[in-house]
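Supplied in structure tokens, the structure appears directly below.
Just one protein chain is left out here, and the rest sit where they should.
Letters are used for the chains, namely A, B and C, taken in the order the chains are written, and counting of residues starts over at 1 for each.
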């Protein structure tokens, strides 16, 4: 996964732990979308001057609630390796943004997912177009989706 | 959502709490697939003589790991009402099962999702066909998916 | 655990699930304070006309942040039984409240804990005495702590 200009996608590292695992000795499925969201939040922090969803909401009055998520689970996740989440935006619409997140452990792809958010005025919970400064940041970071 | 014989789908009730909500005063998105999985586990308990995933794995040596999930989020979820999760299997393949989960609060649909699991021999983490007794239970409970 | 007038303490039921368990096949420790807090929130809902922390904060402008918790873990918790959390206030100070929570499964005490909260004006995050209507409710529900 890389940006259109050829840079590797942003990576967010997760320390998978004992408490994330179920009696099958692998990460419980419901932890995985949680980590994918952590990765998207970390992407915002890295590209918006340190601002994640918390600062976007409270300081910029911009919310980005999710309207859709879809995940494929390809291999079990365990605490034996760090989980590397590669993340980037794949599409920026007028008032929506789509992210792709891939989870990798030890060179194996464990999951991949697609996540669609819409931009809202946070204190009014009303749709809005992507704010121009955010749009500029996102457009430079669009990643290419691998052909299936 | 109802079974092919016209009975209403199984309902699992979730008590949404303060700690489930984020600063936007609504349930955090990552809680929602977690609740959907709780609802599927409760469905198994209700239809398999009290056995959820824990007993299926430890007592029956049957695992049902997820290979896919897809959710659409339609309305915010808050602690002001119980969250009613309607759940049922929509398709039983040779070695896979698909569940539909809908979340409702106060008459409004908040989310819906589709979840695909595969049957495995738990201690070998190896695919297997759906065991006959489980197949019989599931087939009687297949729900009809609403036409879109 | 019972109130001073001899009624049994309030009970909150938890459905322990596969995803709550770690590879030791018992509930992960960090889930237990979470359930204890769920039980305290449910106690407020049951005694304050349906209002838990969410409604206390948003509708009454009353917050009750925790300043202390202490738990003893006595027996493992599994999905094989519902977890019954017995909960009640043991002490109401001028501006603080102490709760006791006991977790039971199948007649065995699994944990017990003590939790101290302080009353604040929610939107100012400033201490306040317990509001009179809440004080009246709590005083009638004080439970006796078993002698050790």
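What we mean here is this: a residue touches a chain if its C-beta (ideal position, glycine included) is under 8 Å from a C-beta of that chain, and two chains touch if they have at least 3 such contacts.
This structure is a prediction, so every number in the text was calculated from the model and none was measured.
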Please identify which residue in B:21, B:116 or B:143 touches the non-displayed chain.
B:21
Where A:11, A:38 or A:72 are the choices, the one touching the absent chain is A:38
So that we can see where the missing chain sits, which residues of subunit C does it touch?
23-24, 29-30, 33-34, 37, 54, 57-58, 63, 65-73, 76, 122, 125
Spell out, residue by residue, where the missing chain touches subunit A.
15, 17-19, 21, 25, 34, 37-38, 41-42, 52-55, 57-58, 78-80
For subunit B, which residues touch the unseen chain?
18-19, 21-25, 28-30
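Simple rule for what comes next: only the chains that are shown with their structure count from here on.
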The distance between the C-alpha centres of subunit A and subunit B, rounded to whole Å, is 24
Distance between chain centroids, defined by C-alpha means - subunit B, subunit C (Å):
29
Junction residues of subunit A, two or more chains touched:
23-24, 29-30
